[in-house]
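Please read through the structure below; I'll follow up with questions.
Here's a slice of the assembly, chains where they normally sit.
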Amino acid sequence: MARVFDFRADVAAARPLVVCLTSPVAAPFTAQCLSALGAVPVMPGHIDDLPGAVARCDALLINLGTSDAARADLFQVAVDSANHAAKPWVLDPVGAGGGAWRTQLARDLVGCGPAIVKGNPAEVRALAGQAAQLKGVDSLDEVASALEAAQHLLAGEQGPREIVITGPQDACLDRKTSVAWSQGGHPWAPRVVTMGCALGAVCAASAAVYASEQAGLLAAQAFKEAASFAGLSAKGLGSFMTGFLDGLDGLGALRI
Amino acid sequence: MARVFDFRADVAAARPLVVCLTSPVAAPFTAQCLSALGAVPVMPGHIDDLPGAVARCDALLINLGTSDAARADLFQVAVDSANHAAKPWVLDPVGAGGGAWRTQLARDLVGCGPAIVKGNPAEVRALAGQAAQLKGVDSLDEVASALEAAQHLLAGEQGPREIVITGPQDACLDRKTSVAWSQGGHPWAPRVVTMGCALGAVCAASAAVYASEQAGLLAAQAFKEAASFAGLSAKGLGSFMTGFLDGLDGLGALRI
């Protein structure tokens, strides 16, 4: 039986502070998506500021886009701070499977206890040590091909409690229930570069608001609804992006 | 008695070159806001280029968002270059009060002679050594609570000549007159992440154009007018941002 959540109202009421370690490419759109839902993004740069920022936050996003060695140090400090303070954090393993260094970084982080992992099928497969096919940071693998990898990751002791595998329909898995799928959406959504990065950040906001293991599913469903809304009036990628932010801002109740 | 300024026309006629040291998150929207008014943004990255860039510019913005130690060195080089060449510069003390390192950096810079300081109430209080309440980089303090701190800063020998304290109505203070307040605006404006950062940059453009001590007030009023315009047709945060840039671009005369 479907359950109904007023996701937009719940997030806006909680106003979760989400520390985002993400790429410069993704940062602006990610910040506006969080704000459209009533969450508060903060994007710290200085490593000395980071433990304090994480201690004060409600959730943390670790996005591996445009990462380098200095950034990997930031990630570890942030993750340790979040774990120490029992703050939920989300791993978005952007580009895992697409280069040895980044794949190893992602695999190291997935064992540090993220609340949610949000990735495309290739990234989720790479996290589990399976072969992955990417074009740039886009997956050439199908969602279904990553379900087993996700279940393997969920079985790990320090593994995530929920995994969102993105696709035309997102597969959302936790440790207990069978696979849940998001509904709706629009074919233009994956054409918005950094759309997936923004979803990772909203998963973090959701994890701060919902103690349940369906925080990722709610975030994924919110993105499908906003994309459907945008698709009603969009004339191309530009007006689709504008409409998507409007759609998040005016989001009604979600059924999952 | 209200005075009338054709701010948009004056800025476009002068085409001030504004060197912006700002965060990657804020940079794209900041650049488009400046350009919508007819100013010319430049965002240098290499420290060796910086003194030359500042020497050639008409105004400088120092924005502390996403700052780190290397960036702090850039700030000091830029400020020294601006002071040496008698170019006005604006300090936007993003996140002052939210971490010891950043607060100290902001307090060091405010004593270096900025033309304008633009900050939220918490940041202005932190600059003056008062306790500040922030959520992320947003202020939980009211505008009125920062007036005394602003007056204290204005009294300093190397302090700013004008301070803009942002809020539902912005309080603008200089060394001579009583507090002036911006009028109008729209409740969605502060929901646009980096809106305040863009205002700091436009304060710099304004300081390049107007010798008076009301450059900051004009910039603040321009933002309120553009937000009012955007609010007329916006359906959510996305179309509000689009309409805001349109509003700056089509700005009529301002009464202050």
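Labels for the chains are A and B, by order of writing; each one numbers its residues from 1.
We adopt the following convention: a contact is a pair of C-beta atoms (placed from the backbone, for glycine too) under 8 Å apart; a residue touches a chain by one contact, two chains touch by 3 or more.
All of these numbers come straight from a predicted model, not from anything done at the bench.
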{"item": "Assembly size in copies, with 2 chains present", "value": "3"}
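Basically, only the chains that are shown with their structure count from here on.
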{"item": "Rounded Å distance, chain A centre to chain B centre (Cα mean)", "value": "32"}
{"item": "Interface residues, chain B side, partner chain A - complex", "value": "23-25, 28-29, 65-69, 71, 95, 98-102, 135-138, 191-194, 234-239, 241-242"}
{"item": "List of chain A residues in touch with chain B within their complex", "value": "15, 17, 24, 27-28, 31-32, 34-36, 40-49, 52-53, 56, 241-250"}
